[in-house]
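Removed from the display is one protein chain of the complex; every other protein chain stays in position.
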Amino acid sequence: MGVSCVYDYPVPDGRSGAQVVDVLQKQVETMGAYKTGNFHIDCETYQSVMLNSPKTLHILHNSEHPASCFAILDSGNTLVADTLFNGLMSNLKNYYQARKGAKIESKGQRYQLADFVLKIGSVSLAGSFKGILVEVEYSPSLVAMECWNLMKELLQSIVGNIAETPPQTLKPRMDETFTPTMAMLQYLEHFNNFRNKAAMSQPAR
Amino acid sequence: MEAAVLAPSLKSIAPQQEYLLQGSILDAHRDVLLHRLRGLCDNAENSPESFNDYEAVYMLRNSSTTQQSQFVLFRVRHALDRPDAPAHIRYLGQAEVGDRGRHTLVRACLDVACSPNVRDFLMEMGFRLDHDYVAQGFFFHKGRMKVTVYKIFKLQQPGKTDQSNLEPLGSSHLVELSVVAPLGQEQIGDDMKNFAEQLKPLVSLEKVDHRRIQ
C-alpha cells in the first residue's frame, strides 16, 4: 500500500461517460500499463434517528482491502474494522438508518504501470452514472510529500491540470504516513460532491 | 478460493451464535481446576495461555421519551498485555435459555475487530460509557470449545488499568465454556454438556439465566 491520489475527471459535455472511460483506458494502455483485474469501492450512508444531535455515518468498502470496512463520521473520524461491522449496523437500525437511494459506488479497471497502480472508475449513484474518478497509487512510498512530484508528473499526463495541487483531503497530511483511510477519505469527499451535485440538479428539473 | 477471500461485501455471513455455560470456582481451588483443564484441553503441552483484557460497555439509548427503555450495548474489549492485538466490539443478542432439552444458553453474537480509536468513535456516534472492568485469567481450548477461567476486577479510579488501581470483585473466579458457531448446530450443546460433566466436582457449569439475576 503506497500513496494514493484520487481525482475527479471531468466529463465534457456531449460525451457519454463510457466514451470517456474508454479514451482514458486507451491512453493508459498506450503508456504501457497492463490490466490487473477490477476494483470496486462502495459507500453507504446512515442517518441517525431519534438522537439528540443528528449524525451521519458513512460505511465504505474497498476491494483492495477485502477484509476491511471503513466507517467514517462527519468529523472525519474513521473506524477501520472487519467486514462484520455491517452486521453491527443491522443491529443499530433503530438508531441509524440507511439513507434511501444514497448508495454510491465507483468501479472499473485496475492497471499496473511499473510501481504505479492506476484505477479508472465510473461512479454511479443509485444505478445512474455520475462521473469518473481516477486514482493513482505509488506503491513504494508511504509519505505523500516524498513522492508528490513524481506522482504529479504521471497524473498530469492522465488527468491534466486538475492534478496541479494535491487532493484537498490529503493536503494537511502530506508529511504523515499514508494509510488506507486517507484514500477512503478522498473517495468519500468525491462521493459527497457527486451527491450534492445530484441533489442540486434535482430541484431544477 | 480467491472469491472467498476477496468477497467484498460479506453481507451473506451466517449469523453467529454463542453457546454458553457458566460457573464459578473459589480462588483457592483455581489451580486444581487449571490443572484439570490442562489435562483435558488441546493446548496441553504449553503452559496455560493467560490473558488480561479491559472491557468497556457502551450504551446507545434512544433520546425520544417514548422509547427511553430501549438501548443497545456494545462491549469493547482489548488486551492489556498484547498492545498489538486489535480491539474488538462484541454485540450480544437476547439470551435464549430455551427448553430443558437444550443444554446451553444460546445468544446471537457478533465479534468485530477494529482499529484502536473505537472508543472515541463510539462516543461520537452517540454511545455513552455504561460500565467497565478488567478480566484477568486463563484461556484453554478443546476443538472449537473455548474455556476461560478469569477474575473480574473493578477499576477504583476510572480509566486507569494498572494493577494497583484494580480491585478484585468477589473471592472466586468465573468459569465459562463457550462456542461461537453458526445457528442451528445442536450437536455443540451435547459436546459442551459432556465436557462440563468432566469438570464436575470442581465446578458445575450451567446455563445461567441472566434476566433472573437482574
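A and B label the chains in the order they appear, each numbered from 1.
Keep in mind that, in the parts below, a residue touches a chain if its C-beta (ideal position, glycine included) is under 8 Å from a C-beta of that chain, and two chains touch if they have at least 3 such contacts.
Criterion: contacts and distances are computed from a predicted model.
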Listed names "Dynactin subunit 6", "Trafficking protein particle complex subunit", "Bardet-Biedl syndrome 1" or "Mediator of RNA polymerase II transcription subunit 17", matching UniProt entry of the absent chain: "Mediator of RNA polymerase II transcription subunit 17"
Candidate in contact with the missing chain, chosen from B:Ala79, B:Val97, B:Leu129 or B:Val208: B:Ala79
Residue of B:Ala95, B:Val180 or B:Val208 touching the missing chain in the full complex: B:Val180
Listed residues A:Cys43, A:Leu57 or A:Ala81, member touching the removed chain: A:Ala81
Touching residues (missing chain, whole complex) on subunit B: 1-2, 5-6, 42-43, 46, 49, 51, 53, 55, 77-79, 81-82, 84-88, 90, 111-116, 135, 137, 139, 141, 144, 146, 148, 150, 180
Sites on subunit A contacted by the missing partner chain, in the whole complex: 1, 62-70, 80-84, 179-181
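We adopt the following convention: only the chains that are shown with their structure count from here on.
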Cα-centroid distance, subunit A relative to subunit B, in whole angstrom: 37
Partner subunit B, residues of subunit A touching it in the complex: 40, 42, 48, 50-53, 55, 57, 61-63, 66, 71, 73, 75, 77-88, 91-92, 94-96
Interface residues, subunit B side, partner subunit A - complex: 5-11, 13, 15, 60, 62-64, 67, 70, 72, 74, 89, 91, 93, 110-115, 117-118, 120-121, 124-126
